[in-house]
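Omission of a single protein chain aside, the complex is shown with its protein chains in their original locations.
In order of appearance the chains are A and B, and numbering begins at 1 in each one.
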Amino acid sequence: MSAITKTEVIATLAGSRPTRGRFVQRFRRQPIAVGALGFLLLVSAMALLAPWLIPHDPYQQDLARVLQTPSGEHLLGTDELGRDVFSRLIMGARVSLLAALQGTTLAIAIGLPLGLVAGYVRGRVDGAIMIVTDALMALPALVLAMAIVAIWGPSLTNAMVAIGIVTAPRALRLVRSSVLQIREETFIEAARSIGTRSIVIVLRHVLPNVVAPLIVFTAILAGTVMLMEAGLSFLGLGVQPPESSWGAMLGTSFRYISRAPLLAIYPGLAIALTVLALNLVGDGIRESIGKKLQK
Amino acid sequence: MLAIFAPRLIRTAAVFVLVTVGIFGLTALLPGDPALALAGENPTPELIASIREQLGLDRPLYEQYFGWLLALFSGDLGTSLYFGVPVGELIIARLPVTLSLTLVAVVISIVLGLAGGMVAAARRGTIVDRLATVLSTIGIATPNFWFGMIFIIVFAFGLGWFPAVGYAPLADGVGPWLAHLILPATALALAGAAELMRQTRSSMTDTLGQDYIRTARAQGLRPAAIYWRRALRNASIPLVTVVAFQVALLLGGVVIVEKIFGLPGLGSLVIDAVFSKDLPVVQGVVLVNAIIVLSLNLLTDFLYTLLNPKVRHG
Partner (left out) sequence: MRKSLIAIAAAAALLLSGCAGGNGDPSPGGPPAASEVDRDARLSIGTLSTPATWDAAKNVGGPEPAMLRLVYDTLIEVDENNELVGGAAESWTTEDGGVSYILTLRDDIAFTDGAPLNAEAVKANLDRALTLEDGTLRASLGNVASVDATDEFTVTITQKVPDVTLPVLLTDRAGMVMAPSSFASGEVTRPVGSGEYVWVAESPGVSVTLDRNPDYRDADHVLLAGVDIRAMEDPVARLNAIRTKAVDMTFVGPEQVDEAKALPGISSFDVKGRSLRVIYVNKDLEPAFGDPDVRMALNKAIDREGIANGVLFGAAEPAYQLRPEGGAGFSEAFDSAITYDPEGARELLQKAGYGEGLSFNFVTQPRFQKEAEAIQASYSAIGVDMTIEILPGAGAGTALWYDKTASIGMANFDGRLDIGLAYQTFFVEGTAYNPSNILDEDLIAMIGTQAGLVDPAERQRMHDDMATLIATSPLGAWPVVWGYEPVLYTDEVVGVKPFQTGFPALKGVGKSQ
């Protein structure tokens, strides 16, 4: 160790952070991932601009014209209360995307710091955190979320908090396993050798290298969270009327499945395509971050 | 072997204890008085009080927890507040349905996943491979209950090939049993199949590239022989993990699918129990699920140790 000079150590440390330029280059070379990212941006734009995009008031009922098939006036027909499906689908994007964001953010907010601690500190702290994590993961996620929402009362926020809590263990595990790999790298040893404090090491050197796999994971997680929100809303435990998410629209459509099967197609397709795009983007990012850091 | 295993067993036991605390704590917090549901149309405060006393709801929480835990170890999971019969009975009655569903789903998932993965690995880089990847990503991305609804629309209503609802016990014949399970099982299996296909493809691709395969080729062994013997065996390790993971996931994922297809399994039981605040049933089902998951994890660890010579002798 003494053979390596401080200058060399600092140089090594500098070179240990992933570069952005090569990443973007590699990403751009994957048409599918780029396409998927484009789709996501489109959907997000649609969600943001929703109030200006919708042809009809999504809450306007017309009890005389329920469950109509697509027509000139109603591009995708009307729902069970005579509301314009197309407009509701666009408004639903807002709710679904926002919900996915909430749930994912919470899961990462819980999983990241705990994962960092568990992975870096190890020992009994790690043991304790992992036992709690394993206990949580032994319980069926959806059922657990249902039970939590049943305790607090059905609402979208409660549902997303529940989902965030329930999916946090996965984030924690991912972060922890990344940290476990990274802490064995030489530059970490080097940093320790020059006496850097643990917390600085974690924040300056470990965290940036965790970010890459974490982003990949986050894209996938967002998809999972979206699917879980759809599940809870399907059961009536998520968003409350007259607000609607894609999952809630799917749930309502089940009641009228033989009368108006098309109603089940649109929101389901929307969810599937969005989650698909998230997964493809995640794949794309994974391919782009370079082999060395992928292990 | 036991030396490797003992600490894992102890740890699993610790996790299990934590699980019981969690389950109990969660349901103890479930608000709403089950006594009210049982009290009928015109309850009086005295009536409600007497029901609560019968249900033991007036004892302090920790007493309830230990009472529950003790009963648990003698195999008594409590009595359903709604049905008035032992939870154990309900679970035993419904378990075959969920297990059948899970079993058929796992089989479908393995068949589709392995086949798809092998094809994709064999035709690496071609359009078949690309298509397979896309299909698998779609499979993972789509909510399984949406698949279920589509299947009902197309295969049950439209084509009339399969029934849309209900369950036929195996005792009544394999035909009806399978017919009722095909649609929901396939809906459940697609995500797992997709995941398995990706894993199979990537691990087979890795393995195919390895030296000893090239050696085998050089020795003149036919391609088919190469596949089946070497590649599959080596690829089986991660596969076992994935399969076990999928099974564990399935138990949680069956909930909505069971509801849609009207299957009287543990999933629909627990949904109803959460909605009617039937705490003992919720506790019981979640506990059974946890036991299965933890056992599966142990089993997977065990198999992994068995299959991976490096861990065994290293």
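The rule is simple: a residue touches a chain if its C-beta (ideal position, glycine included) is under 8 Å from a C-beta of that chain, and two chains touch if they have at least 3 such contacts.
Source: prediction; values computed, not measured.
Chemist: Specify the residue from the set A:Phe23, A:Phe39, A:Tyr59 or A:Trp152 that touches the hidden chain.
Modeler: Selected residue, touching the omitted chain: A:Tyr59.
Chemist: For subunit A, which residues lie in contact with the unshown chain of the complex?
Modeler: 59-64, 66, 80-82, 150, 153-154, 236-237, 240-242, 252, 254-259
Chemist: Can you list where subunit B touches the absent chain?
Modeler: 32-33, 36-44, 47, 50-51, 54, 80, 82-85, 89-90, 93-94, 152, 156, 163-166, 259, 262, 264, 269, 272, 274-277
The definition used in the following text is that only the chains that are shown with their structure count from here on.
Chemist: Could you grab the centroid distance between subunit A and subunit B? Build each centroid from C-alpha atoms only and quote it in angstrom.
Modeler: 23
Chemist: Under the touch definition given earlier, write down the residues of subunit A that touch subunit B in their complex.
Modeler: Subunit A reaches subunit B through residues 131-132, 134-144, 146-148, 150-151, 223, 227, 230-231, 234-235, 247, 250, 253-254, 257-258, 261, 264-265, 268, 271-273, 275-276, 278-280, 283.
Chemist: Mind listing the subunit B positions that touch subunit A in their complex?
Modeler: Interface residues on subunit B, with respect to subunit A: 11, 14-16, 18-19, 22-23, 26-27, 29-31, 137-138, 140-143, 145-146, 149-150, 152-153, 157, 251-253, 255-256, 259-260, 270-271, 274-275, 277, 282, 285-286, 289-290, 293-294, 297.
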